[in-house]
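Complex shown without one protein chain; remaining protein chains in place.
Should a chain be cited, it is by its letter among A, B and C, assigned in written order, with residues numbered from 1 in that chain.
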């Protein structure tokens, strides 16, 4: 457990960081929801704030007054067990509350929670909830950035988010296959100084066969080779559901790629630019990662292999798709009540990603952190590491 | 034909009026599109401006420079024959161009067109196109207001648009049945001092049977009687497609009505308020107007009956659904080229409304004006006048 | 009113005729429903039978026993006011009752009704219901044939229905424009020796402008000219909803046409054969008929023009699309109770067709009969007659 003053500092820094991410936006950019899996930035701002109000201030701070009674209704998300959800009005239709009002809400809750932390002795259980609230907001920071990219990158004007934002990373090293011996290994986290989600706990043994994992991620050039070898047209490389997906959605390149004047270009948060062949591939679905590996006669690592071998290579540039389905670890126990909805209810039909990306909070870039997405999603900064 | 100076005045006044309608909005309200038939206010602002740039300035003003090359792509609407339409990016996803930029676009085009009108001798054909542009913008003013009502009235916070906006109108008069003799009557407009759309021209004779038309519109109380007599549950009153619609959409009251603490309330642009039983009913679809008339053993007038009899009663409060389908008049000729898309291509599957509403431009509140909507739509200020 | 013995004869002949239409079918052909607007032949057989049981035998024949209690549930169609409709089980999923059982049902009801007609004095009201039942079945005979064509014509094996069935009709005559003077004309039917539906009654006057109507229908060659002039690609020829329809459904030729070895072929009930350029065009939607007329700088007649002029030309080969919407005639009164659902509830969003086709009962091929379909439907034997 961290001390209250450390927690206060982390809290304030996190709140600040969320707002920094939004600084380059126009008011209008906060409002739109071009596709269901993207949330409007104003919703992220309100929802992360609501979390602190709902789970901490409302019940624990004496004489706390809700900023606005209706915000619980508007900014509640997946917590089906807390009040009623916004059903008929989609997030993308909510022009009100205004962005200004939401910033006022943020400021109010930040001040109230800071005040609460300064002037009260917080017990361990509550400290844990605050900690989750902070990490919840850090997760939303990454979603904020990728959602902003989706919003701007699907606007016909392709507006720049920040000229100084550099997505491109070069794969310097030649390929090496890192070897791991067959045997029993330990997986998962134990409560320690670092923060972990419930889905990482339950440290347990797994048996791994001998395997090899690449020291580097797949580059744009390698993926272009796959495209030029008609990888998107060869049904034998794809899962059945993947094939339906690329057919229905007319997918034939990574997300944000456009062929312009005969050359591959991509939209990045730093603007529209040529694809650098030597740079690390990103914005790839699991389906594409799998098909690419099939084409290479290789495979993706499991999340266990990744965790066992991760000390031997650099990671943290791109979320790395694994072959593992997102399932509970043995003896997984979800939290009681509404916070129990955090992870467990998503443990079906999703794939685990490991490692973290340029958009990930440093505190989430750990060897045991388990990220998860549906296999067709690719608006995160995802990449491919191969195994055999 | 009007003089150029009158046209300039009308143009400037129209541009000004559009902006007045938007004055009470927050920036966020300009952006959202909660349902396909509603356009974001920013789109209305840009599209009415694009019309003047595309059809007048671009080809007729010497040395005119487009404000922004990409705006034709963003703000073109139904003019399929002019350039490419926005296909994959919906209007409701377009955070950029910003509202501020669109106001700059408006100002630029208003100034350029005013300048053009002042310093050039405009031939009659072009004058006619400018006139259409002005009336096009007046039509969008009405849509703007009803779209704003939809956006705010479907927001869970039910924000007030303007405290002074009064939608409520009282039906003062007792019902009288106004009589018209059987015979041949003339319908439609001929070119005269007033503006008319192409769909009103082709003055022609129709034969009318003897008929009676009500001197007043249906009130909220009369409609509540229908609801309380289980009008929404009696299949024999409804068209087959109407029945599917009320079943699928769970329709059981006019739009914007909510039962709150046992009383019918409604959202209005002036705020949330109790339904006044004596006031004129509004926000009713053709399907509901028809079912109500069936329940009364009466019917809706045809658009011809309405036009023949309109001198005998007051109208202009609510658009009045007629039994007539929106079809071309005999000898209807649509304009050449892109402007020909204005009316003709909508002449199928829609119903004619006559008269005008509190949101309609005075210049469109004429005995021959033909408004038209699909029979299930009810976000306009529509009402019911009965006939027999 | 006809005599009971004439009615008995007509009834038996009609029942027999329905079964003759089905004779070439395999049992499997009776079962499938490839698209919502097509009903499985077994459903037509059962539904036309249910009509007689429900509206006549059940309430009027003493000691009548229902053939099967559940058949009312299975074979009721659009009569929402009679019992519950089949909701979750689509017509195309009903393997039971078997075809054999349905034929037994037919035989039972035919015998019972014949017996009823022979041994009872039938009052005029009931006679009228029986008459409707007979004509209802005649309408279903036409649907049966066109539904069978759809079922076989959308099977990859393109099976022949009947080698002797000849759809092809040659347009022999050169084009002449038949002239009609401006004036007041009478439209609609009055009760007389012939059968009429409620939608034809209400004989009334209309005012017609001077017009010209073609003496012949459009040929395949004329339509091929339209296709070769890129008629399907020219947006200005189409209604907005038509354009969406041809785009979404990838429509670029009449229904059942296939380009095979460089030549246009078509599926007919007599087999797969080359399109004869001189033959009458068929399987065309209203949308296509309208676009074709636009391309010719001509138009479709209204249903009133058609009825006024019909004595001057031959008709009955193809249902002829008119420009008229399907609306009630002045003073239209629908029947009381469930039979009132027959016509009135469809009087929105549909277009009137006049004349009859090779599949139409002779008794329905009359100058006042009003057929109606949604504007995109084209599996009936529809054609085009032009006007100006």
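Just so it is clear, a residue touches a chain if its C-beta (ideal position, glycine included) is under 8 Å from a C-beta of that chain, and two chains touch if they have at least 3 such contacts.
Computed from a prediction, not measured in an experiment: that's the story for all the values here.
Q: Wait, the hidden chain, what does it touch out of the ones we have here?
A: A, C
Q: Of C:8, C:31 or C:130, which residue touches the hidden chain?
A: Touching the chain that is not displayed is residue C:31.
Q: May I ask which residue of A:206, A:246 or A:358 touches the chain that does not appear here?
A: Checking each option in A:206, A:246 or A:358, the one touching the absent chain turns out to be A:206.
Q: Of the residues A:176, A:312 or A:345, which one touches the chain left out of the display?
A: Looking across A:176, A:312 or A:345, the contact with the absent chain belongs to A:345.
Q: Counting contacts across the full complex, list the positions on subunit A that touch the omitted chain.
A: 78, 80-81, 184, 204-207, 209, 235-236, 238-243, 286-287, 290, 299, 323-325, 327-328, 330-331, 340-341, 345-349, 351, 375
Q: Residue-wise, where is subunit C in contact with the chain that is not depicted?
A: 26-34, 42, 70, 73-74, 86, 88-90, 92-99, 151-152, 154-157, 159
Here is the rule we go by: only the chains that are shown with their structure count from here on.
Q: Using CA atom averages as chain centres, what separation in Å is found between subunit A and subunit C?
A: 58
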